[in-house]
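Every protein chain of the complex appears in place save one, which is left out.
For clarity, chains are labelled A, B and C in written order, and residue numbers in each chain start from 1.
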Amino acid sequence: MDLSADFRLRDASLYEEWYKHTHPAPGLLETAVYGLCERYRASIEGALLVANPGCYATAAILGLIPALAMGIIGPDVIIDAKSGVSGAGRSLTLGTHYAEANEDVSAYSLSGHRHLPEITQELEAAALAGGHPVNQSLRITFIPHLIPMTRGILATCYADLDQDAMQRVSTTAGVRSLYEEYYADEPFVQVVDQPPHTKWTYGSNQCLVYPMVDMRTRRFLVISCLDNLVKGAAGQAIQNANRLYGIPEASGLPAVPLYP
Amino acid sequence: MDLSADFRLRDASLYEEWYKHTHPAPGLLETAVYGLCERYRASIEGALLVANPGCYATAAILGLIPALAMGIIGPDVIIDAKSGVSGAGRSLTLGTHYAEANEDVSAYSLSGHRHLPEITQELEAAALAGGHPVNQSLRITFIPHLIPMTRGILATCYADLDQDAMQRVSTTAGVRSLYEEYYADEPFVQVVDQPPHTKWTYGSNQCLVYPMVDMRTRRFLVISCLDNLVKGAAGQAIQNANRLYGIPEASGLPAVPLYP
Amino acid sequence: MDLSADFRLRDASLYEEWYKHTHPAPGLLETAVYGLCERYRASIEGALLVANPGCYATAAILGLIPALAMGIIGPDVIIDAKSGVSGAGRSLTLGTHYAEANEDVSAYSLSGHRHLPEITQELEAAALAGGHPVNQSLRITFIPHLIPMTRGILATCYADLDQDAMQRVSTTAGVRSLYEEYYADEPFVQVVDQPPHTKWTYGSNQCLVYPMVDMRTRRFLVISCLDNLVKGAAGQAIQNANRLYGIPEASGLPAVPLYP
Partner (left out) sequence: MDLSADFRLRDASLYEEWYKHTHPAPGLLETAVYGLCERYRASIEGALLVANPGCYATAAILGLIPALAMGIIGPDVIIDAKSGVSGAGRSLTLGTHYAEANEDVSAYSLSGHRHLPEITQELEAAALAGGHPVNQSLRITFIPHLIPMTRGILATCYADLDQDAMQRVSTTAGVRSLYEEYYADEPFVQVVDQPPHTKWTYGSNQCLVYPMVDMRTRRFLVISCLDNLVKGAAGQAIQNANRLYGIPEASGLPAVPLYP
């Protein structure tokens, strides 16, 4: 179980480009499994090395993989994400000082956030695995924002409906139905029927996903949210560890959020 | 000086579609000027009726009009906006109760926020006035979010660079330079060279605008922010009233924010 | 199990004075037990009616009863309490509107908060039961404050050390040792050795208690805190219900807080 970013990217040179140092153990990359049970459950069981996903990456990927795996959207994707301050970790910076972060919102990492290659890798893989190779080369813009709260990530993702798919699904009810089917058996992903609130995941291992179609523009949107310290970090690691050791996947994981 | 939404939209039928009631005084629509000094300064002077813009609309329009007036972007526009709770007014709803709004973020008005037609009208007019009629018919998705702070709006706007424009401007430095020129004489719009924070506008009448190009995708972005209760409401009304009565435009308006 | 205030006060006339209406069922008062396991565990088992304590009352009483039961302090007591906004309930008032409660602190209920008679009743009873009848008539000032957070109550309580007790205990180490002994077997009260934070109880059923002596003035202080929605409300109700039905007292109650 690795909680760092070292084994998330399959390609060591991509790692070196984004993390600005030589990969510490490229030989292990082949044995590493990306620790997203919703995609790689079978491979995680008994894996030698599990790379726990980033918090933003988990929210964005769980929101978008059904659309890519089912060929609903085209390759242009915008991810506008909002995170609480604990996502920045515990190290002390002026930006995380209470008096600076309180009553403030701003975008950051505009030249490229490190979770972008991870998101791209997994979304492209999902498109390919789903039989939609046209989306093997996505054009993703990912803009994270810091907002004044302790926990929670909400990702608002925008894409164009695929022209062909538009015949099949062109309404919110249509895409929601596909998503519900896709995630029907997942214990920790819920497709919801109203815009989700991060507060509804506070302290729980749930990821809430809300797909919709903007009828004026025929644009596809999906809003996903989770608690960055649970499903976005420690909770997901436990979920992976449970699976790895053959324990029931939900063992020890909080089912309900702390509300309000 | 009208602070309501009644005279913002030139088209009474559009008003009735969005506001769900008969227009109270369609006869006055012709005399009304949209109260954005940065666009209609000359007409506001001595106008019979000035319609003060909405708070989201002010942020989005000031962020995007240079790009449309100068033909930098194409017709596909996404506006992802984040607002503090005072934007919802003082009326009591469960959503603005402290225990609900605190430690939470969510999107709302997904079937269409009332500021959308106002934004569309003004952006299309700017494109036409700038000699770029191709953008007379924009395809805008506008998604507002509520975040846990009292004041402030930040709009993150995404568009594709226009193919022709890309010859002229394809870098952040390039678009920023065009924006700086466009807003050179404005007392209350500042083009900034780093991602702006709403906190930098707290209590002031400033709108901060940060245009950039995402080099990986050649996508154009502009982030704009302001204090929704000042430049987004009362401050802008004073600015308009000053202009209306021939008083210096900045009279009585706070120049510096309260920080932190 | 009653969560209202109707059966907390033994004296129906006191109830009518504070709650401004006739007591709904004075005949039941005799069968009611004040639902504080730390004081009435034995009586709660099999009780006909358990009156769940108020949130402020729980914090103040758990902080002060050891001092009164052991005769450490005199009859002059000041309780300065700070509560998050959820303590005011879910009803909509201007004071709980986000834009009003955020970035604000104020005292309220200065003419007398309804938890005062409950606190007085229980502290005087503890003094009497402990063999210190001198404190049967306390002189308590209780001032609640609203602070900008969702959950949590912290009570800072001030009293004079009893002259006689001062021979026995005149230091922080001394009073802490007495408190530790007093609460040694309690599953949900912890005597801590540094000033407690409400955040350390977030979502848990714990009450943290920190007694000390201000050496400059020989004044006794005790700071206690808890989550007003758990130990201050629903959690304590479950604790009482467990005891009432002979289930292990800690069943179903969260042991650890959600942090940060």
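Note that in this section contacts are C-beta pairs under 8 Å (C-beta built on N, C-alpha and C of every residue); 3 or more make two chains touch, one makes a residue touch a chain.
These numbers were taken from a predicted model, which means no experiment stands behind them.
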item	value
Contacts of the hidden chain among displayed chains	A, B, C
Of C:14, C:49 or C:143, the one touching the omitted chain in the full complex	C:143
Absent-chain contact - pick from C:104, C:164 or C:181	C:104
Residue among B:103, B:122 or B:214 that touches the chain left out of view	B:103
Residue among A:103, A:227 or A:249 that touches the chain left out of view	A:103
On subunit A, residues whose C-beta touches the chain left out of the figure	84-86, 90, 92-94, 96-99, 101-103, 148-150
Contact set of subunit C toward the excluded chain (per top definition)	78, 80, 82, 84, 99-100, 102-108, 110, 112, 139-141, 143, 145, 147-152, 154, 156, 158, 195-199, 202, 212, 214, 216-217, 219, 221, 223, 225, 260
For subunit B, residues in touch with the removed chain	86, 102-103, 150-151, 202-203, 258, 260
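Throughout what follows, only the chains that are shown with their structure count from here on.
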item	value
Mean-CA-position distance for subunit C and subunit A (Å)	43
Computed distance of Cα centres, subunit B from subunit A, in Å	31
Length of the line joining the C-alpha centres of subunit B and subunit C, rounded to whole Å	50
Multi-chain contact sites of subunit B, meaning residues that touch two or more partners	84, 99, 102-103, 148-150
